[in-house]
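I have a structure here, written as structure tokens, and I will follow up with some questions on it.
What you see is the complex with one protein chain gone and the rest in place.
Take a look at chain A:
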Amino acid sequence: MQKLFIRKYLNNKIYAYVTAAAFLMISVLLGISIGTVSVPPLDIIKIIGGELFSLSSNEYTEPMFLNIVMNIRLPRVILAGLVGASLAIAGAAFQGLLRNPLADPYTLGVSSGASVGAVITLFFGISFPFAGLFTLPILSIVFAFLTIIIVLAFTRRIDRSMKVETIILTGIIFSSFLGALISLMIALTGDELRQIIGWLMGSVSMRGWDYIKIIFPFFLIGALLLLLNGRELNAMSFGEERAQHIGVNVQKRKMLILVAGSILTGGAVAVSGTIGFVGLVIPHLTRLLWGPDHRHLLPLSILTGAGFLILADLLARTIISPTELPIGVITAIVGAPVFAVILMKNRKERRG
């Protein structure tokens, strides 16, 4: 009986991973295939397989397909996937840490903080000699981290018990304030205006392989740090004191998780601007489907988050083709209602 259950339980988890991975693969294929020129999925697999294993079988496919897949759509899909994965896992971690299903990089003001960092870099044309291409993401990450620290310290000041609503409210106040700062810089700017606006709208278009190189290391480090803290996040979702009682070194782990979350958010914002609601909706959906255990929630959020943003990007560029919508519009249209539903459900549970 017991054995049977364990097997069923494991199968359940395996099933979850298989489903999530399949969702991601289908999203990738759709994302590459659909567009003004449609590329059949079989060709996509051939092309990517060929590039990966350097087989010279690509001569059978059309050179136009090769160009579209390798230089335009594949980098775009990979970038969208990485951004979606980063935001989703960061959101899952913030939610666990703050015991708050409404927390995500966007509502906490972390995204805005990262944006300020990025805009400052563009506005002042800052470039660290040793960092080069990485100046922008590094500054984004630093600002993201500073923002979350300030938001949390500020919340603690107002309300020692760190109530859910207070954290969100503080995050939104900071978001507005930082948004105003960004507007101010845009108003003062001259030449860089177009660059800043285009970046701010939140988009993964026309970024190319360079941007993947920027985000990838940050994604790797951030995700790894979070994945190693799954059990600690489980403990901390029962409260920091409780986690301490169980033996978690709360101060250290909390700092690690906040740093990792900031790295992920900063990296994502640096390449794609602020894209809201991915970090909110995806972890919540994943939790609903497969349970709150962070050891599984975090990796599953990576898979579903990546798939979701690839699909959102696909919608953004095809829905009113040939014009492209900013991807943030799509995520907000999906995300805001979900946010409202979660809020209402939360209220009801507490009352009941």
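Structure notes:
As a convention for this text, a residue touches a chain if its C-beta (ideal position, glycine included) is under 8 Å from a C-beta of that chain, and two chains touch if they have at least 3 such contacts; residues count from 1.
Assume contacts and distances are computed from a predicted model.
The listed options are "ATP synthase subunit a", "Heterotetrameric sarcosine oxidase gamma subunit", "Na+/H+ antiporter subunit A" or "Iron complex transport system ATP-binding protein", and the UniProt record of the chain not shown names that protein "Iron complex transport system ATP-binding protein".
Touch with the chain that is not drawn comes from one residue among A:S27, A:T107 or A:N234, which is A:N234.
Interface note for the absent chain: among A:T19, A:T166, A:T189 or A:Q244, the touching residue is A:Q244.
Remark: the omitted chain is touched by one listed residue; of A:S86, A:N100 or A:S115 this is A:N100. Interface residues of chain A facing the missing partner chain: 95-96, 99-101, 228, 231, 234-235, 237-239, 241-242, 244-250, 287, 291-293, 349.
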